[in-house]
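Note that this complex is displayed minus one protein chain, with the remaining chains in position.
Presenting subunit A:
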Amino acid sequence: MHPTGLPAAAPTGTTRQRKWPSKRRIPASQPGMTDPHQLFDDTSSAQSRGYGAPRAPSGLGYPAASASPQATFLADPMSNMAMAYGSSLAAQGKELVDKNIDRFFPVTKLKYYFAVDTVYVGKKLGLLIFPYLHQDWEVQYQQDTPVAPRFDINAPDLYIPAMAFITYVLVAGLALGTQDRFSPDLLGLQASSALAWLTLEVLAILLSLYLVTINTDLTTIDLVAFLGYKYVGMIGGILMGLLFGKIGYYLVLGWCCMSIFVFMIRTLRLKILAEAAAEGVPVRGARNQLRMYLTMAVAATQPLLMYWLTFHLVQ
């Protein structure tokens, strides 16, 4: 069982001076966790036993097992050689692509954000809609790297935002269809508009984090994940608006806006206001005040955008 590719090295760990409190480490041998460095369950052992014989010599073992008319064709040494050459060329090409894709597209880091399971998704959706009773918002760490989302409900993931975005586009199409305003290019327009707002938000937050010189371990992908959680509330609002008209829409949207506001503040507080959050006491001081304002501003734009992106869909 080999550990799958984790994010290469915790990006902020050694070089910057760490000012935030020591992270909560889970004991290395926790029952119920197979191997914390492994993002996904290893299901290959069951398969490889079944498919071992025909799969391993990828093309060369095949002619030995096939029926006679094909056997005569494939026993021809020239085509044997050609098949071997072709398969080795394919393997080389695959190796090359795998080596170089990591330079342009951080695939291994992305894998971490999709390591979720049903229980996590259920709990996280519940947390997004009702964050008021949750006590402990800190992300668990395992030897300096964050634990995969399936083991820690506070970890950000990209599965829910991605699915919620696609569902939002589809529900927007449904809403437009019920009002006879639908046409296929409007779907693309909705998707593009929501993506453009998301990009703008991410850029604005990155710019303000840079200007106020906050050293956080909040990566860009983390930020995209947190900003993508509002699509869940938007979907709820639109669906209620379809079923119960404007009253239902405003009620559900108001509730989801409040929940997202509280959720963002409690999550970002730990990332941006690291030192103050450790004691749990609001500390006075120009820097901390600026950080608090930034957190508030980020959390406040979420309800605004939720309203802006959905009000034109509900009549």
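Please note the rule applied: a contact is a pair of C-beta atoms (placed from the backbone, for glycine too) under 8 Å apart; a residue touches a chain by one contact, two chains touch by 3 or more; residues count from 1.
We adopt the following convention: contacts and distances are computed from a predicted model.
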Self-check item: Per UniProt record, name of the chain withheld from view ["BPL/LPL catalytic domain-containing protein", "Translation initiation factor eIF2B subunit gamma", "Immediate early response 3-interacting protein 1" or "CASP-like protein"]
Solution: "Immediate early response 3-interacting protein 1"
Quiz item: Per the definition of touch given earlier, which of A:137, A:197, A:255 or A:307 contacts the omitted chain?
Solution: A:197
Quiz item: In the complete assembly, which of A:110, A:166, A:189 or A:304 touches the absent chain?
Solution: A:189
Quiz item: List the subunit A residues touching the unshown chain?
Solution: 189-190, 192-193, 195-197, 199-200, 210-213, 287, 309, 312
